[in-house]
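First the structure, which I've put down as structure tokens, then a few questions once you've had a look.
A single protein chain has been removed from this complex, and every other one stays in its place.
Chain IDs A, B and C follow the sequence of writing; residue 1 opens each chain.
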Amino acid sequence: MNAKELIARRVALELNDGDVVNLGIGLPTLVANYLPEDVTITLQSENGFLGLGPVTEEDPYLVNAGGQPCGMVPGAAMFDSAFSFALIRGGHVDACVLGGLEVDQHANLANWMVPGKMVPGMGGAMDLVTGARRVIIAMEHCAKNGAPKILKECTLPLTAKGKVSTIVTELAVFEFEDGVLTLCEHAPGVDLAQIRASTAADFAVSPDFAEMQISQTGMPS
Amino acid sequence: MNAKELIARRVALELNDGDVVNLGIGLPTLVANYLPEDVTITLQSENGFLGLGPVTEEDPYLVNAGGQPCGMVPGAAMFDSAFSFALIRGGHVDACVLGGLEVDQHANLANWMVPGKMVPGMGGAMDLVTGARRVIIAMEHCAKNGAPKILKECTLPLTAKGKVSTIVTELAVFEFEDGVLTLCEHAPGVDLAQIRASTAADFAVSPDFAEMQISQTGMPS
Amino acid sequence: MKSKELAVDRIAEHLRDGMSILFGGFMGNGTPKAIVQAIMDSGVKELTIIGNDTAFVDTGVGPLITHDRVRKVIATHIGLNPETGRRMMAAEMEVELVPQGTLIERIRCGGAGLGGFLTPTGVGTVVEDGKQKITIQGVEYLLEQALRADLAIVQAHKADRAGNLRYRLSARNFNPIVALAADKVIAETEHLVEVGEIDPDDVMTPGVLVDYIVCH
Partner (left out) sequence: MKSKELAVDRIAEHLRDGMSILFGGFMGNGTPKAIVQAIMDSGVKELTIIGNDTAFVDTGVGPLITHDRVRKVIATHIGLNPETGRRMMAAEMEVELVPQGTLIERIRCGGAGLGGFLTPTGVGTVVEDGKQKITIQGVEYLLEQALRADLAIVQAHKADRAGNLRYRLSARNFNPIVALAADKVIAETEHLVEVGEIDPDDVMTPGVLVDYIVCH
């Protein structure tokens, strides 16, 4: 199982039956494939609807928040973008799952720009991270060059300040417990020393520190 | 013709074809009866629709802003109260016609409460007077006890400050021209002296001061 | 997912003395009758009720006033229910009068995660008392703050079992907005249909906002 699938299968266990969830583009989108069978969630799409589903028949009037063709489930509801962000900021989205460039031990997230290099715009990310009840960062533990992405202080421009709830990587799961970055789980075959070596942030270790469980539902990718 | 009908027939000439208009309860409502035949207006109702019309068949789901059964015209549109006041404050209502307890020479209006006596609440009046492009006050020139209602300074709590455009009474029509209360028309058989005697405010007299014209359309009431 | 259907006689489990309740409706039109009756029957008191108006003595939320269940009213107009005015004058009940556009926008802010907004309405009137004034590009505005409640009660014409709602004609009024701005939302409907029977483009309040549906 590759790192992305492992992360997606672990994040799938974070979601509760009935949750309204916004999944970011890329890795977070995979999470929907691995939901336990007794968990039904409603996917929110920033451009203006609830009940996002897989493409069934292509309809030029229906795209997801990445501008790609998508489908919808029975009971879907459409609205305008002002209403969409009323839902997002107003605490009506139980969780958002997003990738991260950097997360720091103050629960800050940077994931929208690299000055001088990548300036795509924040789209709905700042509102999602600010407004969702839980912010789950699903990302590979280190950058491609091996540098830690979980830091003492973010170096890139922030997406939001102090809003991250949970970090899931292919090595570990961290929670912010009373504002303290806390290591809760390690991936199978990964030990604390390895996590420490790959993490620049200071963190506590949970008294319940244990091996990561992952969703067994869904086809392997 | 009684005073109210005269006022309503005069106000009817203030409205232009295509205008979106909010008519207050009472005398202002009469205006719709006297619109010239080449003038079609769209009536807005604060509770949330455009295209208010006379009752055709009573529907328990359709009431006007006074809570009374009403009808709607073809092309009517329904919306929620937040959208309704977005229209009102946002300058999408061309004119509102309201009664007044007092208007003063600074274009201030008082029409929502008499302290210690009548405190019904302002409802949508403050938003209408603040947001409508034109505020036309349709009222009898003096109170029942003969006291002037067009004053130097309002004595009652204001509905809005400096927002009145036009005052139509059974004696005269005033406009605020560059902020100056200006007498523009007198009713048939009424002279300047009579208007001065019934008006406490200072006012200019328009160089075009002339006799009031009124709409000849519609059945006499 | 668990069912959202709620029997009328179970509404009381969601009520408590002193709670705040946002209600839909305009002069009673669009106010959920069965829920108001259940509030009456439950005996809860000391309520703060928030909505456009207090209707007539015997319609909408009127009976809650008449039967002494309300500690405070936040509304735009109380003129058609003389009981509200009498209790206000006698200081038996607190009444906060708010311009209609300001009230609905305060509720929308409460539901949309906004702290407040700048409105020109009320500038130069008693409404500005105690409020911050902010001038932008030469125009003076009042800073009005968000408003939420413990519970919102709404009347829908049609609902599906997932809680997607449609309102009808002028009964829409405050309903879709109050459904955004409370910790718990109970909707009353005359027509309960299966999930999928309301076209996604026709939903006026998405089901995720609605906790319970009362069908009568």
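Convention: contacts are C-beta pairs under 8 Å (C-beta built on N, C-alpha and C of every residue); 3 or more make two chains touch, one makes a residue touch a chain.
Just so it is clear, the model here is predicted, and its values are computed rather than measured.
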Partners of the unshown chain among those that are drawn: A, B, C
Just one of B:Gly67, B:Gly131 or B:Pro157 touches the chain that is missing; which is it? B:Gly131
Using the touch definition up top, pick the residue from B:Met1, B:Val55 or B:Ala77 that touches the left-out chain. B:Ala77
State which residues belonging to chain B touch the missing partner chain. 17-18, 20, 40, 42, 49-51, 72, 74-79, 85-92, 130-131
Missing-partner contacts on chain C, residue numbers: 105, 109, 112-120, 134, 136, 139, 141, 143, 145-146, 166-169, 172, 200-202
Contact set of chain A toward the excluded chain (per top definition): 45-49, 59-67, 72, 78-82, 84-85, 88-89, 108, 118-127, 130-131, 157-162
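Here is the rule we go by: only the chains that are shown with their structure count from here on.
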Most distant chain from chain A, judged by the mean position of its C-alpha atoms: B
By C-alpha centres, the chain nearest the middle of everything shown is C
Indicate the whole-number Å distance between the mean C-alpha point of chain A and the mean C-alpha point of chain B. 56
Taking each chain's centre as the mean of its CA atoms, how far is chain A from chain C in angstrom? 34
Chain B and chain C have mean C-alpha positions lying a whole-number Å distance apart equal to 30
For chain B, residues that touch 2 or more chains besides their own: none
Touching at least two other chains at once: which residues of chain C meet that condition? 108
